[in-house]
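A protein chain is absent from this complex, but the other protein chains hold their places.
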Amino acid sequence: MSTFGDYFRVTTYGESHCRSVGCIVDGVPPGMELTEDDIQPQMTRRRPGQSALTTPRDEKDKVEIQSGTEFGITLGTPIAMIVRNQDQRPKDYGNSTMDLYPRPSHADWTYLEKYGVKASSGGGRSSARETIGRVAAGAIAEKYLKLAYGIEIVAFVSSVGKIHMFPPSATHPTPSTNPAFLSLLDTITREKVDEFVPVRCPDAASSAKMAEEIAEFRDRQDSIGGTVTCVIRNVPTGLGEPCFDKIEAMLAHAMLSIPATKGFEVGSGFGGCEVPGSIHNDPFVLAPEVPPLETGATKNGIPRPRLTTKTNNSGGIQGGITNGAPIYFRVGFKPPATIGQAQETATYDGAATGVLEAKGRHDPCVVPRAVPIVEAMAALVVIDALMAQQSRQQTRSLLPPLKGSTSKEA
Amino acid sequence: MSTFGDYFRVTTYGESHCRSVGCIVDGVPPGMELTEDDIQPQMTRRRPGQSALTTPRDEKDKVEIQSGTEFGITLGTPIAMIVRNQDQRPKDYGNSTMDLYPRPSHADWTYLEKYGVKASSGGGRSSARETIGRVAAGAIAEKYLKLAYGIEIVAFVSSVGKIHMFPPSATHPTPSTNPAFLSLLDTITREKVDEFVPVRCPDAASSAKMAEEIAEFRDRQDSIGGTVTCVIRNVPTGLGEPCFDKIEAMLAHAMLSIPATKGFEVGSGFGGCEVPGSIHNDPFVLAPEVPPLETGATKNGIPRPRLTTKTNNSGGIQGGITNGAPIYFRVGFKPPATIGQAQETATYDGAATGVLEAKGRHDPCVVPRAVPIVEAMAALVVIDALMAQQSRQQTRSLLPPLKGSTSKEA
Amino acid sequence: MSTFGDYFRVTTYGESHCRSVGCIVDGVPPGMELTEDDIQPQMTRRRPGQSALTTPRDEKDKVEIQSGTEFGITLGTPIAMIVRNQDQRPKDYGNSTMDLYPRPSHADWTYLEKYGVKASSGGGRSSARETIGRVAAGAIAEKYLKLAYGIEIVAFVSSVGKIHMFPPSATHPTPSTNPAFLSLLDTITREKVDEFVPVRCPDAASSAKMAEEIAEFRDRQDSIGGTVTCVIRNVPTGLGEPCFDKIEAMLAHAMLSIPATKGFEVGSGFGGCEVPGSIHNDPFVLAPEVPPLETGATKNGIPRPRLTTKTNNSGGIQGGITNGAPIYFRVGFKPPATIGQAQETATYDGAATGVLEAKGRHDPCVVPRAVPIVEAMAALVVIDALMAQQSRQQTRSLLPPLKGSTSKEA
Partner (left out) sequence: MSTFGDYFRVTTYGESHCRSVGCIVDGVPPGMELTEDDIQPQMTRRRPGQSALTTPRDEKDKVEIQSGTEFGITLGTPIAMIVRNQDQRPKDYGNSTMDLYPRPSHADWTYLEKYGVKASSGGGRSSARETIGRVAAGAIAEKYLKLAYGIEIVAFVSSVGKIHMFPPSATHPTPSTNPAFLSLLDTITREKVDEFVPVRCPDAASSAKMAEEIAEFRDRQDSIGGTVTCVIRNVPTGLGEPCFDKIEAMLAHAMLSIPATKGFEVGSGFGGCEVPGSIHNDPFVLAPEVPPLETGATKNGIPRPRLTTKTNNSGGIQGGITNGAPIYFRVGFKPPATIGQAQETATYDGAATGVLEAKGRHDPCVVPRAVPIVEAMAALVVIDALMAQQSRQQTRSLLPPLKGSTSKEA
């Protein structure tokens, strides 16, 4: 369905060419300062037309809050947000070949099989515009996470085609054993990532090569995939709901729901499956003292975890539950299906095979614009898990203390 | 939480050392023949003690249906199933070092952080025994899927450590472009996979090497990871609920909820992100005529899809919706955290660092026993998506036919 | 939360004085003709300012579909609908006494206790404007139910204060044993009900008395309650999901979620608890032959139920499941809390007691305008139960037929 989350619940709507796209966010904490200014920056990072490497479709993507706030303060009631589709041309796709041929690897045919109705833009709801509501909702979640725990979520492009920022090697089948990678995770910021627009890969050499690669694919009317890596810092311990809603399961769900994704790996990931347990295991150490963050948690005397791990192959998650170390994961995006090149393919009715030449505007590589979407979905997962755990902790805190049993108190 | 699925809803219970483990399955179609004999085979494939390469903990894992059937026929009411824990030793883990040290990369510490209570077996619900309820529920789903659509779900071990059945190569960064791999997906059966017990990798040479590898790790009291590949054949078109519950998102959620998983990739996966769109796109072709399967769908005149794709980099999914081609995906499992080797790590209170020598019984590599768990979770995802789509189709079929509009009928 | 329904899922948003109110409806069957013209009539029946007996707040309540349709056909994707608040005066309530005193029996104080934030209109989300999204969503559900099964949902005012259309008597402690009442249920239409605007009680004598009663209460700046009775005809058998989501449980949930409701009774209701089982039981009889309705169900050969009941104390529901007879129920609405009379009450901080004189516009009796809201919520319950059952039936239909067992086929 079009709803994500149990506690902080987002419902999105909108196709490529309807009046507006948007969402309703239910469960937003009351009493938080919130205006469109908190939301617009991520909308702008996501919007099309940012550079010569992205789709020329031009949309301002200006968000309007409809409800749930008064005088800039959240009421605790649902927040509806809408973004008008300026470029609203339902007929634009209706050329003769587009009517005859479902685009290969696009959603035209499967949407028709599923719903029995053909939107003029094919799989209208599979459009990247559907992600606008996610980014708007994610921005609200992020604001809360920052205020309450100083949680920082930063995504960046880690590969385009065969060009990797941290290519797997014999020494490091997974970057999780590479100190340079771990150090980047500790320090990377969105500002730093945006210095590398249009690619958003925070390494000058890689970024330049990637830009060149994307331009080449664009020029040949072809497309190419890539990966986005994301880190979440300052997450409290205890988030994630075993057994089915482990935090990595929710992240995987969230990420694979983003259009064009093909894979998800957390912590050491697939590479980690090749490392012996004796190396892969993350020993516990006493957490270093650090100056306290200016957060709600600090002001409320919520202690930082006593332990941390020496290495972090776990990616901050053990048994499906956060351990306070940075969570990091990587998401794979396929080459966009819509390409300018002619493609031989069957007609809808299978009666003939012919050549489809796509119209419509598209990105040759989606990863640069996927960065804020990955961040938004990560925020939605974390806030939902946080609210679940806050309910448990508050509920638990009212019980009489246990004593003298084999059950050990935290 | 401990519930999975909206239509075919499974709720599991049970720790490592309580009276029993099991589940309640709600939404099982009424009027289906079902006895314990339909469920036990997968339980037996999952159970410990199958070979010298798996944990020596010995459990019969005999399933008992408590409700929801009468005279071997499902009533449509919830089916409860229980498996008694024979080997019920809550104190077994209570040695002195286990009480002092949380096991590295295990769930001992995060469970304590989350719940504030220490089970005698550490993160008791993170035990592999928790998966028993999943496998029991999955077996019911599989029976239905087979009867209704001839759906076949087969998983197998595709790598152990660095030993891969289809290692990535310059020509094939992803096996999805490799005809040998695709041909295996079309033909592999569970019987074939089980010829390669204890490893369950259906290739004699790879299997032998993997068995040797696992034995070596076992002998050094170390552990190693691996991957499981799974194919789902004969899936109808139209399954998967955009935008958040795309079929690959649900599969990713399901797979990453299995203990010890680190990654999920579908179709061409991460390797596919390195392939140009012009090659990666799957052109449509007329579906070949094949002899009809003996299924409920055939008997009810439900047509097979008119189109299929020439290649299958999409892994049977486009826009989050099945296109009728085989779905396939790969799941990464980390090296088990519990190893016999001494490990230096901090105490629970962080006051000291010392050496933990783990007791308890464990597998040196989990992938052979993970095979039926992956199959079960895949079945749960598919049946839930199928029931959602069946509701839509039946609902839709009662509407007046559309005519003369730009909306095209399926 | 602000979401209702599992299959046909409505999420609403909006307070009394924000930019707009509205909803997103997910799960709408694809391929149905739908425009604003299908929705506006119920919006108009609900809107304020309809007569001298309702609140003078004037709102056009013009609905705009944002998404989910193209060329007047539903796509199967979420339908967002918005209604702009014309009369948007957040400060209007901010007089000095309103800031000091929570209004008795209104939601001002409980909203503040719950959310810790005081909206300028008090419990802004408890406003009757919140019901706009429900009515809009209900209108879509009703269109489908009519096309597919000829389902008719008609509500009417059955009492205002002590004036009852069918007052309980010694012979008929419940109207369900009264033939005049049952005959009305069989024949009443919305057109008939609206002949009795502004009261919507379809009996000339009662209606006149009720209008007089309401006018009197209005003139004394007081308020009065009443009840709405609703009938649902042509419901198929088999709807309702035991054990927690019985159809009457869902109806009760839906009705008690409408602002100002105090009670719900189904079929014979509370009066039926005083009737002996030997009279209360509804014997089965062969269903009479009737000319088939022009519906999707008829065209698809879905048979009408073979049996019906001679009496209908059950209100069309047995064991939580519909039996095909008319469902009927009654909902009680309290006198509106906002009255013009001065009321002595405590200040928010409890420091003093004083006299509150309410401003704001309000209805002296809500039942006439509650009629379309009750109908809308009934439609949402029925369509959700219908889609659940359609999933089950379609799923079941693909299983091999059973034979020779004690389980008997339908």
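The chains carry the letters A, B and C, assigned in the order they are written, with residues numbered from 1 in each.
Rule of thumb we're sticking to: contacts are C-beta pairs under 8 Å (C-beta built on N, C-alpha and C of every residue); 3 or more make two chains touch, one makes a residue touch a chain.
As the structure is a computational prediction, the values presented were derived from the model and not from experiment.
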{"item": "Contacting the left-out chain in the complete assembly, out of C:48, C:175, C:272 or C:326", "value": "C:272"}
{"item": "Chain not shown: contacting residue from A:32, A:117, A:317 or A:331", "value": "A:32"}
{"item": "Sole contact to the chain not displayed, among C:182, C:215 or C:249", "value": "C:249"}
{"item": "Residue ranges of subunit C at the interface with the undisplayed chain", "value": "1-4, 12, 94, 101-102, 104-107, 109-120, 123, 125-126, 130, 159, 161-162, 173, 217, 222-227, 237-246, 248-257, 259, 261-270, 272-278, 280-287, 305-307, 309, 313-314, 317-324, 332-337, 339, 341, 343-346, 348-350, 353, 389, 392, 396, 402, 406-410"}
{"item": "Hidden partner chain, residues of subunit B it touches", "value": "1-3, 9, 11-15, 17-24, 26-27, 30-31, 64-70, 73-80, 82, 90, 114-117, 119-120, 124-125"}
{"item": "Positions on subunit A where the hidden chain makes contact", "value": "6-7, 27, 29-33, 70-73, 76-77, 144, 147-149, 242, 295-297, 299-300, 302, 386-388, 390-400, 402, 405-407, 409"}
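The rule is simple: only the chains that are shown with their structure count from here on.
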{"item": "Numbering shared by both copies at the subunit C-subunit B contact, with half separating same from different", "value": "same"}
{"item": "Chain whose averaged C-alpha position falls nearest the assembly-wide average", "value": "A"}
{"item": "Centre-of-Cα separation between subunit B and subunit A, whole angstrom", "value": "24"}
{"item": "Cα-centroid distance, subunit A relative to subunit C, in whole angstrom", "value": "39"}
{"item": "Inter-chain centre distance, subunit B versus subunit C - centres from mean C-alpha coordinates, in Å", "value": "44"}
{"item": "Numbers and ranges of subunit A residues touching at least 2 other chains", "value": "1-3, 12, 114-117, 119-120, 125"}
